[in-house]
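One chain of protein is taken out of this complex; the other chains stay put.
In order of appearance the chains are A and B, and numbering begins at 1 in each one.
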Amino acid sequence: MQNRPEKLINDGVRLDGRGADEIRPIKIEAGVLNRADGSCYIEWGGNKVLAAVYGPREAHPRHLQDPRKAIIKYRYNMASFSVEDRKRPGPDRRSVEISKVSREALAPVLMLEYFPRSSIDIFVEILQADAGTRTTGITAASVALADAGIPMKNLVSAISVGKADGEVVLDLIREEDNYGEADMPVAMITETGDITLLQMDGNLTEEEFIKALNFAKKGCESVYKLQRRSLIEKYEKSCSD
Amino acid sequence: MSEEVVIPGCFLGESVTAGEGTFVEENRVYSMVYGLVKRDKKEVEVIPLSGKYLPKAGDLVIGKVIESTFSMWILDINSPYDGLLRLSNYPKRIEKEDMQKEMRVGEMVITRIKEVEFPMRINLSMDDRKCAVIREGVVVEITHTKIPRVIGKGGSMINLIKKKIGCNIFIGQNGRIWLSGSDKKIELAAETILKIEREAHVNRLADRIDRFIKEKKKGKGKNAK
Partner (left out) sequence: MSEDILSEVRRDYIYRLIKNGDRIGGRKADEYRDVSVEKGIIARAEGSARVKIGNTDVLAGIKAQIGEPFPDTPDKGVIITNAELVPLASPSFETGPPNENGVELARVVDKGIRGSKAIELEKLCLDAGSKVWIIFIDIHILDHDGNLIDASALASMAALTNTTLPYIRYEVGEEDEALLIKDTPIATTCADIGGEIVFDPCLDEENASNIELTVTTNANGDISGIQKRGAGKIPFGDISQIVDSSRRLAGELRKKL
């Protein structure tokens, strides 16, 4: 593991040259996998994440079926080679929790009542990790769900915000995540302003918290535009052959 | 491109009738799927670009027998829900021991969605003259949302294929298409249909398909566009 840089922020400039409220470069591509019903690939700073959606399909085992609506399964999985020290494959406590809150972050927009007894399965693979993997995963999963033709009220956009060297910063990089004072992943339905994921590790004053929340809102708005564009682009590409 | 593509949650209008693929919130109509907007005089709907087939009563579909129990066959109908064809809905009286002879596991069947019961129990029937077990030809599968393209306006596309290639085609609403005729004709028809699925949104698709078939028949240009 690398050592803590002496300063995370120098005169308002972060290690990767960004200002406090700037996001990393993000590239989103919808419909990248063949077998899946919907899929999405994101490169977000140093993160590389694939999301696939299968379904609605019959829920297994049967006792999981809900006669009124579809159930959602969400599996967040980090590849063993995605981080510096090899991660032992398979679910650990962190990924179990992330899978749960991510599923709950997407649930508010999914119109599950159209597909009773079925299951909508979302698989998120973190191929390369550089802080903010759960929010990158949710952002990708949201696009993959739309790509799969699942009825939804809107897209969910997500980003992380936190505090490093005493400053509130948007879209943390690994060093800020490791050595900073707080990490707060947020997911939102950007157009309505509703929050669907909110977690915070670390320590923030109320003033910092409010500032962070507003940074996150701004960030989600930018992410939403990119998600939208990825889907429009996928369609346009299919027309221009 | 004249088509308007939307993602879920797009505002579509205020005093309009909400058609398929849309939802209403506080009198405002929004898209609920990723798809193409279709506006009529009063109604707006969104045709999804992808998604699973949801069985509708009356639809003719092609099912695959996946199980045969003591009183019914269970058919995979390319949907999240299996279809149930009960002996009582079978056109002729047969003994339970003979069920295997009528329809074997793995066979494809043209069947009709008789009714959709809560919660999505799908009852099938054979009471349409087109219903039959498929024992020749080939069944190809495409995304069911592209079926309207394969049919074309007023059946124009499907008639074009039938006429130019000269094979029989039956289109199931669930995205399965049965082709019968000589192997050569089946092969070309299948290729043509997959091309339509792939290029469903390209302008002047009928012209392209017409050209494609002509070139294929001449046996040149494997990658004819």
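The rule is short, and it goes like this: contacts are C-beta pairs under 8 Å (C-beta built on N, C-alpha and C of every residue); 3 or more make two chains touch, one makes a residue touch a chain.
Computed from a predicted structure; not experimentally measured.
Asker: The complex has one chain that is not drawn here; which of the drawn chains does it touch?
Answerer: Missing chain, whole complex, touching shown chains: A.
Asker: Which parts of subunit A are in contact with the chain that was left out?
Answerer: Subunit A touches the missing chain through residues 1, 93-94, 96-97, 99-101, 103-104, 107-108, 182, 184, 188-189, 193-206, 209-210, 213, 217.
Rule of thumb we're sticking to: only the chains that are shown with their structure count from here on.
Asker: Go ahead and note the Å separation of the Cα centroids belonging to subunit A and subunit B.
Answerer: For subunit A versus subunit B, the centre distance works out to 34 Å.
Asker: Touching subunit A in the complex: which residues of subunit B?
Answerer: Listed in rising order, the residues of subunit B that touch subunit A are 1, 3, 5, 7-9, 21, 23, 25, 30, 32-35, 48-52, 54, 80-82, 118-120, 145, 198-203, 225.
Asker: Give the list of subunit A residues in touch with subunit B in this complex.
Answerer: Checking each residue of subunit A against subunit B gives 37-38, 55-58, 67-68, 109, 111, 114-118, 146-155, 189, 191, 227-228, 231-232, 235-236, 238-241.
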